[in-house]
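Data block below; observations after.
Here the complex is missing one protein chain, while the rest keep their positions.
Right, subunit A next:
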Amino acid sequence: MAMNYNAKDEVDGGPPCPPGGTAKTRRPDNTAFKQQRLPAWQPILTAGTVLPTFFIIGLIFIPIGIGIFVTSNNIREIEGNVFMYYGLSNFYQNHRRYVKSRDDGQLNGDPSALLNPSKECEPYRRNEDKPIAPCGAIANSMFNDTLELFQVGNASDLMPITLKKKGIAWWTDKNVKFRNPPGTDPLEERFKGTTKPVNWVKPVYMLDSDEDNNGFINEDFIVWMRTAALPTFRKLYRLIERKNDLHPTLPAGRYYLNITYNYPVHSFDGRKRMILSTISWMGGKNPFLGIAYITIGSISFLLGVVLLVINHKYRNSSNTADITI
């Protein structure tokens, strides 16, 4: 004889006490929503409806894939703008200790963060009682080899090729996210009270002679500060602009690459590379995407055919099954 005692019930039952909630249950509203009868589209994935989709996917993907593949294979022609990359391997820019070792406030020109960098920068936060600018492991390990490209002329003379330093970083990074400390003084004054990162040769305000590419807004620096996703990565180093439409930017011939070797990679079993590439409408050289598109398109097309067969073969049997139930 168990019952659920509830004081509220008692109140309802007892007239001497103030009447409780005596809301009478009314007939529920006859709306489509409450009766779960909202008009609805009721699609079902049957072989019949999916078949065309498979074929369509096949028909769209295969051409796209071929297009991508061809475009990316044609990139060999060094025409148009050429991009010069340096590549590092076995370099863990994505290690957590490394990734967080920066102070975005400082890089954005915040004067207080400049002189008092974030704790995340440890152990690259202070040196000899002076705050490091830019602080942190990422900045400290900035790539500092110098690459120079020469064309070997007819008479074995070296003709330097103009490498453009600017325009290699995200526009927003250079103009919004990275800023030098405010002020109209020369950069050196604005960075006063700070010291250079331990591994650097020169302080940050001497990265480049161009005022617009110096300090925190140095594009080499900005590019480096965008940590790579994987331990083998490449970063944009320079641009080689096309001179005119008639000639290839880098005509066929012998070239000479002069590397000022500063950056140690042997200690972590790393490798360095230099890559020259142009880009097309869909990026740089990209066999993966093209192959993937072709593969998926073909599989899809094949599945469409298989389904068609199955659909044809089993249609009768499924119809008889319908009848038995």
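The rule is simple: a contact is a pair of C-beta atoms (placed from the backbone, for glycine too) under 8 Å apart; a residue touches a chain by one contact, two chains touch by 3 or more; residues count from 1.
Note that contacts and distances are computed from a predicted model.
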Request  = One chain of this complex is missing from the view, so tell me which of "ATPase phospholipid transporting 11A", "Calcineurin-like EF-hand protein 2", "Bms1-type G domain-containing protein" or "Telomere length regulation protein TEL2 homolog" is its UniProt name.
outcome  = "ATPase phospholipid transporting 11A"
Omitted-chain contact residue, chosen from A:Leu187, A:Leu236 or A:Leu250 = A:Leu236
Ask   = For the full complex, which residue in A:Leu114, A:Cys135, A:Leu207 or A:Val223 touches the chain that was left out?
value = A:Val223
Message = Using the document's definition of touch, tell me which of A:Ile62, A:Leu114, A:Ala137 or A:Leu250 contacts the absent chain.
response = A:Ala137
Hidden-chain contact residue, picked from the options A:Ile57, A:Leu115 or A:Met274 = A:Ile57
Inquiry  = In the complete complex, the non-displayed chain touches which residues of subunit A?
reply    = 1-18, 20, 24-25, 27-47, 50, 57, 61, 64, 68, 72, 81, 83, 85, 87, 91-105, 108, 118, 122-124, 137, 140-141, 167-173, 176-177, 223, 226-236, 239, 264, 267-269, 279, 281-289, 292-293, 296, 299-300, 303, 307, 310-311, 314, 318, 321-322, 324-325
